[in-house]
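Shown here: the complex without one of its protein chains, the others still in place.
Now for chain A:
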Amino acid sequence: MRKMLTIISNVLRGSASRNGARVVVSARTYADFTPQATFDIKKCDLHKLDEGPPLQAVLSREEGLQYYRTMQTMRRMELKADQLYKQKIIRGFCHLYDGQEACAVGIEAGINLSDHLITAYRAHGYTLTRGGTVREIMAELTGRRGGIAKGKGGSMHMYTKHFYGGNGIVGAQVPLGAGVALACKYLGKNELCVCLYGDGAANQGQIFETYNMASLWKLPCIFICENNKYGMGTSVERAAASTDYYKRGDFIPGLRVDGMDVLCVREATKLAAEHCRSGKGPILMELQTYRYHGHSMSDPGVSYRTRDEIQEVRSKSDPISMLKDRMLSNNMASVEELKEIDVEVRKEIEDAAQFATTDPEPPLDDLCNHIFYNDPPMEVRGTNPWTKLKSVS
């Protein structure tokens, strides 16, 4: 078997160099690759914790390829959304996640799909990791009926099973997350809730109310602050009296994690999940990450930071490049294989964009549907005193 594969691959390799066509087949056999490797990861700063996550992470080839694919899908999806927004096919508000892919992928790697997650408006990445498809996400961005929220939510309001959005009001999702965690504890299914917010939201009052409640009742809640250094246009130094967001939980143990390294995030999330599931109560994680785009599509992103800064982060700490380098230098994958994944991802995104552009908009009846739960359908007034629409739910 191995010999046959080697012969075939030699032939194909030969033909590739002969006619210069791009042969989309790995020139090496699977046996050539390292099945897994151990990597050193950065130490996490700790707050009221005795032990941090391990300083080494094991990455298997399958996991690596899967993370690479997901992160690449996320990156291309966000760039496609950027393109569609500029063409005015996507309207409204669009907050892009590129640069922060390691956070979403790392967190998902540390928890199960049966756990719960809630985040703020920069939600496209999480919708993908939590089970949404690119087609549904893009259709939701363009507001079509094939969208994940039937076209009624838009960019900021995407939901899947065990993913509670997608929330527009800053900070409002954190008490919700604590509530979900309470339900997890109450229903006794050993699930937890990951509750994300940003460095801007960290200054909202309701966050601190939530810390108190979660700690008092020992809720299985992982609070994660995605610190991308800027709350819209305000840098963290100008907004927060203490930029040690992992310490802001005070009585809640915390750790600060390098959010650009998917393995670092994964190990930290595993530690946090273990902490919650063992009944010790909430835990706080600060992920230090960076977004390449501005706050939203109406923000160029360069009036409060320099292009050099963005370029520097892109060249030194890009999460996808980091993973790619790791895998290639340890012979866990080949360049062609990764290129193949890139091509597939590109195609997937193109298909999704095509679907998102051509799918019809939701029917006009949907305007009034799903306001209340009502059976029989109720009447909704508006606009004119003599026309009423029907609302069903």
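Here is the rule we use: contacts are C-beta pairs under 8 Å (C-beta built on N, C-alpha and C of every residue); 3 or more make two chains touch, one makes a residue touch a chain; residues count from 1.
Just so it is clear, contacts and distances are computed from a predicted model.
For the chain that is left out, the UniProt protein name among "Nucleoporin NDC1", "Alkyl transferase", "2-oxoisovalerate dehydrogenase subunit beta, mitochondrial" or "AP complex subunit sigma" is "2-oxoisovalerate dehydrogenase subunit beta, mitochondrial". In the complete assembly, the contact with the undisplayed chain comes from A:239, out of A:37, A:213, A:239 or A:392. From the options A:182, A:213 or A:380, the residue with contact to the unseen chain in the full assembly is A:380. The residue touching the chain not shown here, chosen from A:55, A:113, A:169 or A:216, is A:169. Listed for chain A, the residues touching the missing chain in the whole complex are 87-88, 91-93, 143, 151-154, 156-157, 168-171, 200-201, 203-206, 231-234, 238-240, 303-304, 361-362, 364, 366-368, 371, 380-386, 389, 391.
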